[in-house]
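Beneath this line is the structure, given in structure tokens, with notes to follow.
Left out: one protein chain. Kept in place: all the others.
By written order: A, B and C. Residues from 1 in each chain.
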């Protein structure tokens, strides 16, 4: 009976005080027909030692591999201090800071997080986090529809080369509110500006511009931003946050800058961890703050005039506005925000810029090395952090053999984007060394049965 | 330049305030001939990511093995909470609690540790820890000589089957103070009571009684205790702390009980960690408190009458008594004491008793299983937690082949105790399962080329 | 001592150099127009300053690891450290989510086992682990109910019935799914008003969202009748599992007639609340709704070489309501819940609800005996109960909020206040099973002392908290003079001093 402090004496005395003979008696309001005695499908409890052994054996069955796969989750260096501090009981086991005076640690941290993400995206307001990048994109779409000047506009324009899973998630989450995601035509790996005219004068609430796009390439950010604003649309940027330390942030796109920025926060100190928990960030211009989903922390003063922090504009949220809330989100990704805020403090602007620059340099080196293997063509247009190689053979079997050799070779684009042919999306973060790249090159050549110079 | 917060402006301003042009100038009192510029033998600094990769590769080169080896360090279950709390910055990065008001966390924890170890050994006083079991035994010998009624008595009687390394360490540490460790005659794996008469009336300050002894057997604790007290000698118990939750503690030996108890604290929540840091515990009767080496924490009151804790009887220690101190120890094993105190709180008396009982039961099962392999004889006398098997072949090559099969088969006693023949000391803690024991049995049979029933 | 913002501790050019590449790689191959001109306003501090800043900030928090935290409807029970340590094993932590399934059999087996145990705990036949918190679990539930009706051509069913005591996420979720919310009242004795329900159910009823026990802390005794009314009208019954701690191993939602249930793993199965997440709001369904479960789901193929675990996705579940996450949900939260459930086992789960209910009933009795007013004194408390301070507030002007603040000074986190909104000056108290009796007695004693002081010196109580890093904060100012980022203070220094 782990995690139960009651001794037999405690239980007897407590039942005595309540006036019940047994604990079971306390459940007498449950209709007898509904009462069960056990849980047949649940195994007997194990000691911590036994569960430790079980989990160690299962963790060891996951083979370690050399990772050249990105597609939304990236293997960056995570400073040791990040998780040794984030898992302190005071961060790990607190809840939403409802009682501000007893939660200034979490509240000030979220305020600092809001400052960092607003600054990183070049915008003015950030919420306290959403579940992940995909749901942040969906909430950005909902927010844009709420915030759009033409009340009727319920369409969002999305480029073809966006994260395909994000599009699926967004379609699922907005399905109930008849919002339509309209795919824009693309040529040469990015949105075709000429083709925009085909949209005629359909009403759009917003356009989403991924940065970089799913192929690692660059959309025409200024042109698309100005085009959208000219049509009274809002501009949503979907960004890789590491890139924003090196590249021009959404707030500086086009003449007026993007209105909303969202994305996956995993690259900011969150381990790959088999898929999550990650966190989604969402930032916007001040004018749209009241449309922002999720929590917001604001600075204020206490009765003695001392500075402090508190949840603010809660009227937007579900626990106050109930059915008229901006979103149904309550619990978000607090612990991930704690880790990301420590990560961003440790890296700073110059440190994060160097991580981004190294990711780019390593990906360039990777592309050059793999392209030197016979039959493989490198991308022509500029790319950042990820790039598309075209293989002379179907991608899936190549990836399978690479995996058997302990290498995660990349993401097979051919299923989602048949027009790209045998396209392989590869990525090298700052952690990949020249030696790692040489190992990949040799293995790829082996798989393709092509001889390569050492 | 990791861990240096100075910006170029900071450094310039600080040098300006000092009135020096460069940092090098601050070293002008070092005779020029002694000044060096670099450290040729030290490699260039690495990033945290690079050191992480290096250490992960090196850690992975240490093969995981199934451990049936004890001989002073035991693989027990360590609750996850122990080290997640012990490595909190407030315990990890504080130092000796010189400023009591700013160290009540460490001071109260040491007071609780002292209470637990004194209680576990059935004695009245415990210090705040020594380096490890071997040095605790050496300090116990020095303490006994200091505390012995006959000032001249500078001999300590030690049983033959004590930890051989502990004896070497003690001999090294007491070498400068002409103290002699005299080995007692043993028969059938324990001290021979009859042979005590051969000692005639030589002066002894104390006798040390290991519990259990190095072979896992039991010394005649009551007879030896009474014999020693009758000769005005002090009795030092050298214990495995886990055993004391199940077995009669030193304080209850013979008529008057042992005077001093010492031992290795590793079994109390400290990982094997390739050899350390572990910690040594030392407890004694109240009468000997002023001879105790190392730190002592005492309860007291503050100026408002509130209870608190502080270092006490510091006059014994080196920073006050200098050359007349009871010991030269200053820094001890604080972080290990923190972990052990959390461990003992989580296990409690019943939990620790069950761990001890399970170790004993598993070792019994191990002995029966291995003894069923042809040619191997089990010990006859009772043992606890460890036992000696006699093989029909030299032990070393058997252990080598077992190691190659991923099994740490035990400790080869033949070098230290030739009289025992091909003697193998085996141990099974509460973590070893019936399946593990079966794996060992099959492997041993294979190594010995003996067929065994499944 | 107030801890300044991390930004205010920096100096231009200060860095933690070992955390980033030693040499800055060139980026001249990138178009110059894409390069950021002004660096983002991130802190410029040393590693020691970061460690000190966030260690000090953590010490300002109340948490389960430091305080009794009876926050109603949140189940702030002990989060076992073993769950954290084992979920962070490198074998789980260093794995890319898109790694081939052959490399992830250990991870997938944990998830498959978790699915099976959650079916057993709810009596349901299908489970999806992908919803990332209760709100997403609710979304899945309502979306599945709509998909179920649509698949039967029943497109008119767009109404979700929600009791007035339901958590705010319920109505918000119904709206998000494009449904109209029909709120029904709760009767005086805490049960859903069955008559009102019978009036609103009809051909437009898609389903009803019900929490049992309700957020009023009492078991829904007429659950059979409710289920019958909703099903009778062609609707489905959704179970908000936030209060599962009350009935774990004692009653099965499936047997109560629910078609779909979400469970908050960060409540009932003790994964950490993390200052506001991450959670997991898994959904379990009966066979009616199984085809619509959100994907991916872990499936098992029994081959000669033992089990092979794999993801079931679009191909295997064409009718699924789709995906809710970029990959597969909050994996680390799922692993932590799995470790907790293996530590408990079946017998341990029964004890959870037993002792959570014992603690709640004992604390309610102690407070009632001391003159406090339980909202439903003739009812058994479930795992939580409500005290209304209406009378005290009337007599002294000291409100539930004042009591909450005074409890902080006494070293207790406050219960949930003013929720559910039905009960005036409401304290929703949930002790959980992991608190010892002495803690409950001390908490009761604290409430008694605060009430006594309220009658002697109301102003004193209203001035709490006095012992914390800040006293009461000006919420109006926080909303009026929005100060949401450090850099915004530079533009309007009047907003709040650095």
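Quick notes on this structure:
The definition used in the following text is that a contact is a pair of C-beta atoms (placed from the backbone, for glycine too) under 8 Å apart; a residue touches a chain by one contact, two chains touch by 3 or more.
Model, not experiment: these values are computed from the prediction.
The chain that is not drawn here is touched, among residues B:145, B:158, B:186 or B:344, by B:344.
Interface note for the absent chain: among C:48, C:195, C:459 or C:490, the touching residue is C:48. Annotation for subunit A: contacts to the undisplayed chain at residues 1-10, 45-48, 79-81, 84-85, 89-90. Those residues of subunit C that touch the chain absent from the view are 1, 9, 11, 14, 18, 46-49, 51-52, 55-56, 59, 64-67, 78, 80-82, 343, 411, 434-436, 438.
Here, only the chains that are shown with their structure count from here on.
Of all chain pairs, the one linked by the largest number of contacting C-beta pairs is A-C. Note on chain placement: the centre of subunit A and the centre of subunit C lie 20 Å apart, centres being C-alpha means.
Centre-to-centre, using mean CA coordinates, subunit A is 48 Å away from subunit B. Within subunit B, contacts with two or more other chains are made by residues 47-48, 79-80, 84-85, 89.
Shared interface positions of subunit C, defined as residues touching 2 or more other chains, are 14, 16-17, 19-21, 45, 47, 51, 55, 80, 82, 84, 86.
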